[in-house]
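Written out below as structure tokens is the structure these notes cover.
Here the complex is missing a single protein chain, while all its other protein chains stay put.
Entry: chain A
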Amino acid sequence: MSPALSGVLQLLALAAALGLVYRPLGDHMARTYSCDRHLRVERWIYKAIGADPTGEMSWPAYLRGVLAFSAVGVLFLYLLQRVQGVLPGSLGFSSIDPDQAFNTAASFVSNTNWQSYYGEQAMGHVVQTGGLAVQNFVSAAVGMAVAVALVRGFARAHTGELGNFWSDLVRGTVRVLLPVSVIGAIVLVACGVIQNFAGIHGVGQFPGGTQQWNGGAVASQEAVKHLGTNGGGYFNANSAHPFENPTPLSNLFEVFLILLIPFALTRTFGRMVGSLRQGYAILAAMATIWVVFTLLMMWTELAHRGTAFEIAGGAMEGKETRFGISGSALFSVATTLTSTGAVNSFHSSNTGLGGGINLLGMQLGETAPGGVGSGLYGMLVMAVVAVFIAGLMVGRTPEYLGRKIGTRQITFAACYLLVTPALVLGFTAAAMALDTPGHSMTNSGAHGFSEILYAYTSGANNNGSAFAGLDADTQWFNTTIGIAMLLGRFLPMVFVLALAGSLAEQTPVPETAGTLRTHKPLFTGLLIGTILIITGLTYFPALALGPLAEGLAS
């Protein structure tokens, strides 16, 4: 079978599988976030953390919940790493340096999972399972909670209330992430992913060194790593490691897990706003970008010219032979179009244009389909912007889902749009202008620039994947990327929740023939165009000097 055909077949299989679970999962999530009853285990949790799961919250209250919970998470994770050296079950690893501990704490709480450490050489069982794996669940649940709050903003009227953060957080974890993760982990174990608490085994020697195997609760962490669009691997090689991702089938399943919740949330959105078609329009925009990016990636990786490439059947450098070009392309597009950042190949070794696709994917704000929760709210904010411009063209004050997009709404949307470009471009420019950061580059020219651009793009967009090559474990990068991850995660949430609050207060405008219909292909096209043009224009100069300069050189 030709690699191209195998790629298309894998894409089709994936689409079919996602289509199959779209309805049940989307509806399940809508029920989860709308129902009145609490499970017994949930009540225990509320009691334990002292939260009232019934009171409705205005947007500032909801935001306070998000920020307080996340701040505690950062602090806890930081301290846990700082005292690792004295904790039992740490496989003898020492405590983590302050800057790296901060970076890792920020990284896992912000759902980024950027890793400036080597998992198997730095983190013991306690930190991996008790700290990092916990954040894999709850940071994802926070993203979903904020998305649901925004959806409620569209669904509710005459109220500033957006639901209850604690209840959304706990339910998202208990009723969605945990059960699906368990199923996911079982499937992964069946595929050959390891799950144990074994220590480090010396398995042999080779000239110049010894080889070790680490055991660990890999499958369980692997499932939520993908499902929660986290991406932080148990091992440094991440999903390229055979213990994390042993076969082409496990590879496809992991991509499926990555895309599962972000796509299904559009159904949840449609359900909750009372119009499934609105959800489908958003889904269509996400899916179109995803499919086109995947096909482009396969094309550029397969079509790359050069003797070595032709012998290998494409740009095989940095890719696992068991996944091949299409399996790697599929994975790398899914991981950069969501906020996952897991890798099964080295993005740095992609062709120039391929690396550009990875970069652009993240720069789109990770909205196609994006991170769990963050993809949906990112897409809805873009929809607000698209509606604003297009709505004027039908001769009315713009409105989306019956909510008027006025000064307040567009202010919040505009602020949202500003955050990540400011972080990405600002930090990259600082790193390029200063002397020290440049020493971390392992390449010169356009590729070297891409390494740094990629690092901040990945951090500020909460992706977490790395353009391997950059030595990111320096004080400068640990600190600046840490800041980029935190601001890139929580500043947008401030604006999303403020937007949600301002929407929920409104009296809905009834739909008439004069209303811009936002469930039509025309609008979907417009939404895609708005996303591509606004992000494309923002990053074009930077992309031109990085991947484009490299990709167009030959």
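In the analysis below, a contact is a pair of C-beta atoms (placed from the backbone, for glycine too) under 8 Å apart; a residue touches a chain by one contact, two chains touch by 3 or more; residues count from 1.
Keep in mind that, in the parts below, contacts and distances are computed from a predicted model.
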Chain left out of the displayed complex - its UniProt protein name, from "Branched-chain amino acid ABC transporter permease", "1,2-phenylacetyl-CoA epoxidase, subunit A", "3-isopropylmalate dehydratase small subunit" or "Potassium-transporting ATPase ATP-binding subunit": "Potassium-transporting ATPase ATP-binding subunit"
Among A:129, A:300, A:326 or A:428, the residue in touch with the chain that has been omitted: A:428
Among A:106, A:193, A:223 or A:446, the residue in touch with the chain that has been omitted: A:446
Absent-chain contact - pick from A:194, A:390, A:498 or A:528: A:390
Residues belonging to chain A that touch the chain removed from view: 385, 388-397, 402, 405-407, 409-411, 413-415, 417-418, 421-422, 425-426, 428-430, 432-433, 438, 445-446, 449, 507-510, 512-517, 520, 522, 526, 529, 533-534, 536-542, 544-545, 548-554
